[in-house]
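Omission of a single protein chain aside, the complex is shown with its protein chains in their original locations.
Up next, chain A:
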Amino acid sequence: MTGTVQVPTWVSRVTKHHLFWPVVALVALWIACGIVSPGFLDVKIVDGHLFGQLVDITRNSVTFLLLALGMCLVIATGGIDLSVGAVMAISLSVALTYIDNSGTGEQAGTALIAIALALAVAALVGAFNGFLVSGLGIQPFIATMIILVAGRGIALAFTGGQITTTHSAPFKSIGSGFVLGIPTPVVIGAVVFAAVAFSVRKTALGMLVESIGINRTASHMAGVRSRNITWLVYVICGLLAGLAGLVYGAPTMAADANNIGQLMELNAIMAVVIGGTKLDGGKFSLAGTIVGALILTTLDRAVIIFHLPSESKDLFKAIVVIAICIAGSERLRESVGLRRVPRLPEPPASRKSVEVAA
């Protein structure tokens, strides 16, 4: 993906990679946790299942990962999707309400229909967002804010205004089960990541999404179906958010429409940004979203391990995230001389004009 210029040594190739600092931060966090809490890094096999703190972190990161994958594509087209947290709540409410009403929750078939229904509704919400953005030309921030605000109302309508709790072992297993000793969410995350990465990088979708994000008009003139592709990307984002809701809510089997997925849209954006994708659209990194999701989950765990008082745990998270962003800042690296090649000629981009004018 990079590698436009020759690099003197493999070291600088590694340090210049856009994921270098995020990965360093992740590993450093893990080591710090390992020092404070011996055994943190241990991964054991108990009853044929993988167990350990790192396994937990990976399992919990899947929710962030699923959200961030969709968000990453949306951001690459130059948009944003604020509705993903609400979509999580809608999807879980649909699934659990269906299971609750069916009365046959313990059958695998019921669980499968519930999942299919929930994902269909989530994709529908995504299609609605996509229609507002690409069909009607409403700004993505505003368009997706509609579901952010109203989505929980929709979810509450499904649950009848209550916290629906129900029982379904097959459904619960997507959140807390194991496949071949690996937690089911991790398997889901891996399969979805592979599927998204494959369909983005092995088809032309990735390049076309990037070209739309960089220059929509020029892409249109070159025959790119920018509307359809933008629409598709919002559908994918909605679908993945729906899946994230199921994976997140399955272990508790409680559809708390008011609280599930709260602020998740911001976490998803954060994971994307930590992963090295810029908010102005264009080039994106799917691999980066994995690192971003793992960092966010590790931070949640680290505040517990470090016994941070609850009032300062948000501050701690903020400091780490800021540090990663600063470390990745091109301008900073340039001024401390970390970059070995002189700076590239800059484009006469529109942003430049502000500087010129100022």
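Going forward, a residue touches a chain if its C-beta (ideal position, glycine included) is under 8 Å from a C-beta of that chain, and two chains touch if they have at least 3 such contacts; residues count from 1.
As a working rule, contacts and distances are computed from a predicted model.
Visitor: For the complex's missing chain, which UniProt name, "Branched-chain amino acid transport", "ABC transporter ATP-binding protein", "Beta-ketoacyl-[acyl-carrier-protein] synthase III" or "Fumarate reductase subunit C"?
Guide: Its UniProt record gives the name "ABC transporter ATP-binding protein".
Visitor: Which residue from A:Asp100, A:Glu210 or A:Asp256 sits in contact with the chain not drawn here?
Guide: Once the missing chain is taken into account, the touching residue is A:Glu210.
Visitor: Could I get the residues of chain A that touch the absent chain, sorted low to high?
Guide: 3-6, 202-205, 207-208, 210-211, 214-215, 217-225, 229, 282-283, 341-349, 352-358
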